[in-house]
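Missing here is one protein chain; the remaining ones are kept as they sit in the complex.
Let's look at subunit A:
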Amino acid sequence: MKIVVCIKQVPDAKNVRIDPNTHTLVRQGVESIINPFDLFAVEAALRLKDRHGAHVTAITMGPPQAEEALRDVLSRGVDDAVLLSDRAFAGADTWATATALAAAVRKMGDVSLIFCGKQAIDGDTAQVGPELATILDIPYATFVKELNLDGPDHLKVVRRTDEGTEVWRLPLPALVTVLREVGDPRVPSLKHKMRAKKATLPVWGIQDVGLDQDRVGLSGSYTQVVKVFSPPRRADRVMLQGPVEDQVEQLYRYLKEAKVPGL
């Protein structure tokens, strides 16, 4: 089984500043890390590989230095890695990014499963995964916290939603975006680290993946960032547990504390 994991280099959130005027991230001099959710995607892929055997390829689109992120995941046990890098990819929005990734996945051929993190901590859109699946015309599940193969051609996943959890069964090929619950990212191993250091990573440009310039990068982007602002905080959510009677009791207490009229 061929698995692809999409990863992204992001600025280390611990050291990042926001420009007070433009509300954009000040990236200069900030160290890059792998998007933490993508490390969970890598872990989910490797766990599936441990259980069922698979060939795991990591892919990232970015400048040449994104190679560092690929070597990191190779050192954790990913089998090989591809860097999508071309000046023409620059300025891509989520759709143009997904377009480039989809072309690369098609070029690899015969991919059964694609893993993404639930979102990247810089853009926070959570769009690239679903868009990638849409372009490839395969089913996808977002916010997945548990997963396993269900027979040879299906994947069973547990999704976390605002309302609770959902269990889905997806026919393969499919794409999933994962939450941290899939498992703590493993540390590298020495043997993989040595292999990662020596590995030559293929770099694919637009010609390698067969795309025209106007479909990628800035010119292939449908969206434009017009304004950036801090979203209002969402209200606290509490999941009531236990027997229904207890839940009713708890709910009653909450409502009473909130001074709902009539209680």
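Quick note on the criterion: a contact is a pair of C-beta atoms (placed from the backbone, for glycine too) under 8 Å apart; a residue touches a chain by one contact, two chains touch by 3 or more; residues count from 1.
The rule is simple: contacts and distances are computed from a predicted model.
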## Note on the structure
According to its UniProt record, the missing chain among "GvpL/GvpF family gas vesicle protein", "Phosphoserine phosphatase", "Cyclohex-1-ene-1-carbonyl-CoA dehydrogenase" or "NitT/TauT family transport system ATP-binding protein" is "Cyclohex-1-ene-1-carbonyl-CoA dehydrogenase"
### Query
Of the residues listed, A:H55, A:R180 or A:K193, which one is in contact with the missing chain?
A:K193
### Task
Mind listing the subunit A residues that contact the chain we can't see here?
186-191, 193-194, 197
